[in-house]
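Removed: one protein chain of the complex. Kept in place: all other protein chains.
Then we have chain A:
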Amino acid sequence: MVFILGVNFPERSLVKKSLENFFGIGPATSARLMARFYIHPTCKVAQLANKQVLDLTAALSEMRIENDLRRKVLDDIKRMRETGSNRGRRHALGLPVRGQRSQNNINTAIKLNRVDRKL
């Protein structure tokens, strides 16, 4: 078991997948992060050198991920709502935000566009 940013990952899991477990890290960010520390794309967690684990943890702790990112998204929606911008109002109404038509097929907007968005 290897700890990356305080999270325990089994040794057989891929570094790429392990990084993508964090909220806010997708394929592009994980690929860039791995290239930064010379980790090859199919590397498993067990193969990481100690220094690479420390480097990854240090890099991750500087990034806005997990709860920080969730808080930021909510703050942004709240700010837009408070300034009374169109996006803020549409969020509050649970309607599409980016100019889509709203006559039908807005289930995603109903589900997601809220001031207290669930992340």
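What we mean here is this: contacts are C-beta pairs under 8 Å (C-beta built on N, C-alpha and C of every residue); 3 or more make two chains touch, one makes a residue touch a chain; residues count from 1.
We take it that contacts and distances are computed from a predicted model.
Asker: What protein name does the UniProt record of the undisplayed chain give, "Small ribosomal subunit protein mS29", "Trafficking protein particle complex subunit", "Actin-related protein 2/3 complex subunit" or "tRNA-splicing endonuclease subunit Sen34"?
Answerer: Missing chain, UniProt protein name: "Small ribosomal subunit protein mS29".
Asker: Identify the residue among A:7, A:35, A:54 or A:119 that touches the chain left out of the display.
Answerer: Checking each option in A:7, A:35, A:54 or A:119, the one touching the absent chain turns out to be A:35.
Asker: Give the residue, chosen from A:47, A:86 or A:108, that touches the chain omitted from the document.
Answerer: The one listed residue touching the chain not shown is A:47.
Asker: In the complete complex, the non-displayed chain touches which residues of chain A?
Answerer: Residues in contact with the chain left out: 12, 31-32, 34-38, 40-43, 47.
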